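FYI, not all chains are in this one, though none of them got moved.
Order of writing sets the chain letters: A, B, C and D. Residues in each chain are counted from 1.
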Amino acid sequence: MLLTHFDESDRARMSDVGEKAVTKRIAVARGRIVMQPSTLSLLDGSGKKGNVLNTATVAGILAAKRTSEVIPMCHPIATEHVALDFTTLPDGVEITATVSCSAKTGVEMEALYAVTVAGLTIYDMLKSADKTMRLEAVRLLRKTGGKSGAVINEEETR
Amino acid sequence: MLLTHFDESDRARMSDVGEKAVTKRIAVARGRIVMQPSTLSLLDGSGKKGNVLNTATVAGILAAKRTSEVIPMCHPIATEHVALDFTTLPDGVEITATVSCSAKTGVEMEALYAVTVAGLTIYDMLKSADKTMRLEAVRLLRKTGGKSGAVINEEETR
Amino acid sequence: MLLTHFDESDRARMSDVGEKAVTKRIAVARGRIVMQPSTLSLLDGSGKKGNVLNTATVAGILAAKRTSEVIPMCHPIATEHVALDFTTLPDGVEITATVSCSAKTGVEMEALYAVTVAGLTIYDMLKSADKTMRLEAVRLLRKTGGKSGAVINEEETR
Amino acid sequence: MLLTHFDESDRARMSDVGEKAVTKRIAVARGRIVMQPSTLSLLDGSGKKGNVLNTATVAGILAAKRTSEVIPMCHPIATEHVALDFTTLPDGVEITATVSCSAKTGVEMEALYAVTVAGLTIYDMLKSADKTMRLEAVRLLRKTGGKSGAVINEEETR
């Protein structure tokens, strides 16, 4: 099976997307930061929760734009839209990132990277209270656009 | 409980570490990238595996050095040592990052961030073969140094 | 009135420009760095003035290219032209930045950001002589291109 | 008078701070983003205001940490504390940045740069409603630490 970021000698390269068509591409990724319920409750009834989630949003959006600086073989992409959504769980926060572009390659890595950075930002802002948080289940929900067609791993019920 | 990256009005800030002592600080974080066994087997018997893991190593080391650019409230840290270790699992690769410094604050976020970037780099290099990979269980194993003492969440048996 | 970088729940996001047309867009911004006349005269009759203004030019051009890394909701833009112009005032230096691109969104922030970085660069190079400099009146002069039409706040008489 | 970022031939260089003492250094800078009162009122009675100011805070803190990447002759500084404060004015928002470090040179440029980036971030988030905003009066309020002693340009009455 083809691993596109390798040449025929098994050396790493940035795959050539020059001949691919510019199409609208969207990717949605999700993960969650799991913590003790008492940690989560520290955010109740105050402005902290809004500020934590907004800080994670900003960090995730900034990260999505710089994905190709960090993930070595990623192509530079001019993202046209980035949004982060959060759902409070009993034991943590679920993070969903939606990224879109008009480009020759997709934004799967941008969405995944935004989720991890948003998750680690939440971790960082709560870590003085909890040393046992975990980032879990970071995965692609779906992506559309491009020759190989849509991938729907999971329905977004929320 | 104190959330150090907030002021008394619940606004975000970078906490003041000016009065803390410079001490040797080490953090070890771990996570894993989970994939279909057939994806993992694409790396067998060729130079690909070495190049994938080296690429993930380089990405993780570079990331650790730039953590404070990405995680908004992280203090800039001059890391003195960064190493990535990989263990092949039946269904993926376990990633361990060890980071150390001599500073007024620790490198917990640097180690966690290195794990996520190394994991996403592996994901990126294999994603043309598998759309269902997941980054799982990213957490702190242990950290030492600093006034609050050591945190040992998990023994490193490997 | 619409604030495009917010969703319907008042959360920040990078607005979706995917459906906008790619058009030629130009923005011109201006500001000034105000200082004591004696500070300004330090630049007379030597190569210093040329080097200060060239350094500010380089800093401003580099900054314009990286605007979307710094201003969280800015879209990445491939700038096609960036120029900085300087006019010596009796009590400082006026800085004008012109930026253009062919894109789905404009370069207003790029021009404004280039002015501020050029101004702070001049400040930095003169600050050992003057602690009272001020960056003043950083604003958009005009922008063209895009569906909402031209904005002309001020004529450029120089 | 000495301009420290020049050599004896009037060429630019990063001044040598190797022989200076490591001391605690604090700088406070201030500026304001001026807008139409109707623009400011768009932030009333909703979560927008909190998110705008938090986004500006995050942008300003991230910027302070990267000042030496942007202002060419600035020395790299490991900031130990960064905080942004905002005061609503009748026609805009006043922004104050406080930065501290333990280093051989100060953080004046870091504080000024944080103010400009926070101001431009507010501008960016409101610019779809107002094309006439201006960044004004960006200046140093005070700095302490270092051989040349404290500079107090202005009392912080708030």
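By definition in this document, a contact is a pair of C-beta atoms (placed from the backbone, for glycine too) under 8 Å apart; a residue touches a chain by one contact, two chains touch by 3 or more.
All values derive from a computational prediction rather than experimental measurement.
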item	value
Homomeric assembly size (copies in this file), of which only 4 appear in place	6
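The rule we apply is simple: only the chains that are shown with their structure count from here on.
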item	value
Partner chains that subunit A and subunit C have in common	D
Between subunit C and subunit B, distance of the C-alpha-averaged centres to the nearest whole Å	37
Residues within subunit B bordering two or more other chains	11-12, 72-73
Overall pattern in which the protein chains touch one another (line/ring/star/complete/other)	other
Residue ranges of subunit A in contact with subunit C within the complex	24, 53-54, 57-58, 61-62, 65-66, 77-84, 100-102
Partner subunit A, residues of subunit D touching it in the complex	47, 50-51, 54-55, 58-59, 62
Interfacial residue positions of subunit C with respect to subunit D in the complex	1-6, 9-12, 31, 42, 46-48, 51-52, 55, 58-59, 62-63, 66, 70-74, 108-109, 112-113, 116-117, 120-121, 123-129, 131-140, 143, 151, 153
